[in-house]
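Right after this comes chain A.
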Amino acid sequence: MQRVSLRLLAVLAALAMLSAACGSDSDDTSGASGSEADVAAESEEAADADDADEGESDAPADADEGSSEGQRLIVGTQFLDDFVSRSIVGFDTPPAYSSVLAQFVFDGLLELDPTQGYLPVPDLAESFEVSDDGLVYTFTLREDVTWHDGEPFTSADVVFTLTAALDPANQARTAADLAAVASVTAPDDVTVVVELSRPFAPILQSLSLPIHPEHLLGAELEAGTPPGETDYAAAPIGTGPYMWAEYRPGEQLLLDANPRYYKGAPAIPEAVLVDVADYDVAAARLAAGEIDLSEVTGAQLGLVDGLDGYAVNTVPSTNVFAISLNVADPLLEDPRVRIALNNLVDRQALIDLIEGGLGEPALSPLINTSVEIETGTSLATDVEAGAALLEDAGWVDEDGTWTVDGEPVSLRLDDGFAPQLAEVVASSLRDQGIDVQLNTGDYSDIFGQLFADPSGFQLFTYSFGAPTDPDSIYILFHSQATLANGGFNAFAYANDDVDAALDRARDETDVAARAEAYAAFQEAAAADPAYILLHTAPVHMVIADSLDGWDPGLVEYQFVRFLWWNVEEWTKS
Partner candidate 1 sequence: MSDRHRLAAGLRPGLRVGTVLALGGLVFLVVLAVVGPWVIDADPLRTAAGPPNAAPGTDGHLLGTDSLGRDLLARVVVGGRASLLVGLAVSISALAVGSIIGLAAAAGPPWLDWLVIRLLDALTTVPFLVLVLALRAVLAPGVWSTVLVLASFTWMPVARVVRAQVLSLRGRLFVEAAVIGGASRSRVLFGHLLPNAAPPVLAVASAVCAEAIIAETTLSWLGLGIPVETPSWGNILVDAQREILIGNWWSLAAPAVAIAITIACTGLLASQGRRVDVT
Partner candidate 2 sequence: MTTPALSVRDLRVDLRLPRSTVEAVRGVSVEAERGCRLALVGPSGSGKTMVARAVAGALPRSARVRGHIEATGIDLRAERPPGLVAMAFQEAAAAFNPTRTIEWHLRESCRVAGVDPARAIPGAIEAVGLDPSHGSAYAFELSGGQVQRAGLALAIVTSPGLLFADEVTTALDRETESEVLDRLGSLARSRSMTVVFVTHDLALVERWADEIAVMDEGRVVERGPCARILSRPSAPETQLLLESRMPEVTLDALRVMGVPDRPDREGASDLSPADDATVAADAVIDVRGATKRFEGKRGRRIDALDRVDLSVGAGERIAVVGRSGSGKTTLLRLLAAVQQPDAGVVSWNGQDVNGLDRRSLRSQRWRVQMVFQSPLAAFDPCHSVADIVAAPIRSFPDRCAVEVGRRIDELLGAVGLDPDLAGRRPDQLSGGQRQRVAIARALSVEPEVLLCDEPVSSLDANLRRSVIELIARLCAERGMALVFITHDLSPIPLLCERGVVMEEGRIVEQFRVGSPRLEATVAPAEPPSESSDPATLRS
């Protein structure tokens, strides 16, 4: 039970998804090479399927779907306790994985629609306008929404939630994402005005955090009770499709359908989130028929393939596994060495061994994003090219072992969350004559040491994924995005061309101009790589055949909550 603790990287801990009509197609398309075109096609198909559903959602779903009566949606999930304690206490917003629970019980001002490239779409806010200077956002709220306890939903609740999230006393985890918010005001019951201190494109995503009822949580927070210890936290009230019924710590969370849900009452009357220790236990519970759906990794595919009554839905995701390179390390300073490392690593072995053959080689950080750019091939696996580059960089191949100034080269690879991945990478580099010393450990240990003092590291397993809006790789590659000011550029990678391209892309609103900027970024990053890019990992969802309505769209590891965006439409026969 090598517990994979993935605080940072949501993809391996995503909740289960249903496999809609496109489920079967996705199996064959994912096999194809990860070219841009395919992915785009993928999202259109999902969109068509979605239209069909669209029709249904207008009419209340429960009447003619008699079959879901008395049924129960049983979901296997890891970290159930973290969901409960953090999603309420931490005012979590996407992309935090713990906000998945929020999608069941709460709604946000806006909602990212995975079938439209995660475009923010109206949820509790009917519509919104943005001022020309992009600093003032005005939201008009729906008037037909009530809380689970029957109280009306008003702008006061939105103001209360945002102010509480910004209040440092509550230790809200989203405070950083909402840093740009200067003020939140409610001129009237149905309007909320948010003023920013500086333009911040991703603010719409941050603003879709779960909205909490002011009339319940407000008083307790005023009284100074920490959010985690409020009575409200023990039985939260939201506006979402399901209502909180009973929580059995460490075991399961029971939810009932919300009859007054503004998008129509959910078809399945009850939902249960069942806690599973790890993927093996999840596979066992699936095999025993106790849960309807759960995510598994490549390692469990053997256990669940051909399980009667279930189907394994493998869906591509934007998640990219990579090895972060310490560009300041003397051995790795020379960009040619870093390109060579990309050429030498055996990506197909990784895909076969780790993902059961179902991943795609990743040759650019911008894989699977909405920006239509051609993926470069300079980093592809090409042993001869890699060897040549190393020789150019002054490395000497002494009968199969690379040496620098007579010393055999040995690189240290640290891993905090994917030991098996690290072992395969180390082994494939050793096959090419570069000795790799592996140091695996616990996530918080390794990352803690990294954040404290990056200089001690050389290679470091990492995983990221640009959600549709590629801007999020800004914090990975931009020289300003160092650890100190909240970025993830751990090894202070600095490349002027990359910085210029990213800044340009961030300010550019015209789609074509942004694409051109990101293409320039991609080329510059490929010439001076900060990572050994490995492969994309699909998400494997094992789903009972009796469930219907899962429409994954393009799974983005960071937006795992969007696996549940249409849960109210699901049916179980």
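The set was built so that all candidates are chains of the complex that A comes from, given by their letters.
Here is the rule we go by: a residue touches a chain if its C-beta (ideal position, glycine included) is under 8 Å from a C-beta of that chain, and two chains touch if they have at least 3 such contacts; residues count from 1.
Please read all numbers here as calculations on a predicted model, not as lab measurements.
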Query: Touching chain A in this complex, which is it: 1 or 2?
result: 1
Message: So in the complex, the part of chain A that touches candidate 1 is made up of which residues?
response: 1-3, 280, 283-284, 299-300, 302-303, 346, 349, 352-353, 419-420, 422-424, 426-428, 430-431, 437-442, 445
